[in-house]
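Here it is, the structure, as structure tokens.
Missing here is one protein chain; the remaining ones are kept as they sit in the complex.
To keep things simple, chains are lettered A and B as they appear, and every chain counts its residues starting from 1.
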Amino acid sequence: MILSVTGGKGGTGKSFVATNLAVELAKKYSLVLADLDVEAPNDHILLGAKLQREEQIAIMFPFIDYSKCIKCGVCGRVCDTGAMLISREGLPYVIPRLCSGCSACYYACPAKAIISGKRVVGKSYITPVKIGEVNFTLVTGMLNEGEEHVAPVVVRSKRRALSLKAELYLIDTAAGTSNTVAAAMDKSRLAIAVTEPTPLGLHDLELILKVAEALGIREKWVVINKVGIGPHDEHVKLAEKMGAEVVAEIPYSRDVVETYVVGAPIVASKPDTEIAATFKYIAQRVAEVTG
Amino acid sequence: MTLEIAVASGKGGVGKSTLASTIAIILSRHSKPIIAVDADAEAPNLHLIFGIKKWEVEEPYGEAMVAEIVQEKCTRCGRCAEVCPHGAIDFIDGRYVVNTVLCEGCVTCTLVCPVKGAIIRHKTIAGYIRQTMTTYGFPLISGRLPPGRPNSGKIVSEEKERARAMATQDSIIVVDSAAGIGCQVVSSLAGANMAILIVEPTPASFSDLRRVYTLTRHFMQPAALVINKYDINEDYVETIEAFARENNIDLLGKIPYDDNVPLSMAKMAPLIELYPDSPASKALIEIAEKVAWITEHWREWFMKYRPRKPMPYKPQIIKPPELGKA
Partner (left out) sequence: MSEENRGLDSIVSHRFGRARYMIIVDVENGEVKNIKAELNPGGQAASGAGIKAVQKLVDEGVKAVVAGAFGPNAMTALENMGIKYYQLQGVTVKEALGKLSL
């Protein structure tokens, strides 16, 4: 079963919830935690783990065989991102940064003058995590700095995560509501949206729940984090309106802030706190859905 | 000259919008013509901080395409699903169906489909651009992408274009970028005269800061740094300060953790207005005053903090073996 932790607004505590929930669930299930916040992956930091088994993620990059090129300019016309420029003499030239690797030029070229090379845009890692007696696998996707094409890094890292054998796959998406967040969440049985009691949190909660709906995700839950910094009755109302259940409310606490600093999940470092108990409860609820 | 200041962080939730809005307000109190740009089109927040209730201008922007498989013509060969670079074609209940949320509208599937007209592309609205005057006497330009749609950063570029078109000689454009380091952040930073980066003293935030800092080096931009919630981990602050020193980044100031910040967010108003005497407000105002000084002594500051060594973006390209043989 695949479940996603998401939220829309940055900084609500997605990674905090995802990593702690992963530790709790891994007590019962074989689990893969996929950190698909590829622009700014943090789960390994919150878990105090060193990334391992790096694999490069490359997208198609067109090489032009000028000896075969008939200077028809079709490649330039089908290029969706404008990465293919045609020189005065009719010769095509690719701007690497802009190329999204869609291969349209390759398929369109009537002279078969385009050869598929590759361009590395990111990396994925597989890291075994051990917290106390608990074991699980962390898969991390990371976009290379300066690269703009997030989607292939998300899609391939997700594929790598799903290729590992596990009973549960827990996906930590990025902040935001774009199609790359949707790609991370896609095909989840359950989406957990983490929000905070601020108008910004409320605004973004609605957006992310809409994305979940558009993807046809059957079960949507809400976790209200940092409870106490402001009123959250609007958030509860919104969740209800959008068919999502508020499964947990996590109070704002310096204990949590400290875990960010120290790099140890609260369920392991402070197992007797109320917050740790909340994660046990959420894990139980997930177990009910898994069946 | 028109100055463009981009505020970025890499990590979400560390205070970009709070900082950007404070800078805009303080600079406008110095009678500078300001244009605020909210460059986070997925989860825009500046209009909430400025208490905007409605937009003077709200118009659709851009054309995006979405593919559709015409089932009556489809021969179920599956080529489209094989080549789709975004994994946007699913095989459900014996049919190939385009996932309209993931489809980015490139033409690849149409090029490999053996049946003419089995895949068609529809136009759809890419997003919306909005603009309004704030109660502070300066305009806010914002954008909104329908949830689940691609964000290539082009909407950010368009917002900045509009800001530049409105700008006068002395205008200062303040750009509140999105979290991350992908295309929308690249678009936010591109063309800015300086980047103000904000970080929390946690390993996660510092890691993201270093990644976004690399982008400012690609653009050869001078950078300044603000450390937010510094008292949650004063030891780590030293590590960050050392990084700033090593890289000639101007450390503008440190903001203490302050309970009033989330309170002011809950009330939808700028912190410096609701709680002007709170510790974070005072620190923010001091930082904004420094930014005002920078705008008034631009050449001097720029000469001191501009990166000396270019660190251009280098694509990592792997040649196909066939070419190697030629």
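Just so it is clear, contacts are C-beta pairs under 8 Å (C-beta built on N, C-alpha and C of every residue); 3 or more make two chains touch, one makes a residue touch a chain.
Predicted model only: the values in this text are computed from it and were never measured.
Of the listed positions B:His86, B:Lys154, B:Arg217 or B:Lys254, the one in contact with the omitted chain in the full complex is B:Lys154. Only one residue in the set A:Thr81, A:Ser103 or A:Thr278 touches the chain that does not appear here, and it is A:Thr81. The residue touching the chain not shown here, chosen from B:Tyr61, B:Tyr128 or B:Phe206, is B:Tyr61. Taking the whole complex into account, chain B touches the unshown chain at residues 2, 61-64, 126, 152, 154, 157, 161, 164-165, 167, 169, 186, 190-191, 218-219.
By the touch definition given at the top, chain A reaches the unshown chain through residues 76, 81-83, 85-88, 93, 95, 97-98.
The definition used in the following text is that only the chains that are shown with their structure count from here on.
The mean-CA centres of chain A and chain B are about 18 angstrom from one another, to the nearest whole unit. Residues of chain B that touch chain A in their complex: 10-14, 17, 40, 42-43, 45, 48, 83, 85-87, 99, 101-102, 104-108, 111-112, 145, 147-153, 178-183, 185-186, 201-204, 207-208, 211, 214-215, 218, 232-233, 236, 259, 262-263, 265-266, 268, 313-320, 322-323, 326. On the side of chain A, the complex with chain B involves touching residues 8-12, 15, 39-40, 42, 45-46, 58-61, 63, 65, 78, 80, 96-97, 100-104, 107-108, 115-120, 143-152, 155, 174-183, 186, 196-200, 203-204, 207-208, 210-211, 214-215, 226, 229-231, 252, 254, 257-258, 260-261, 263.
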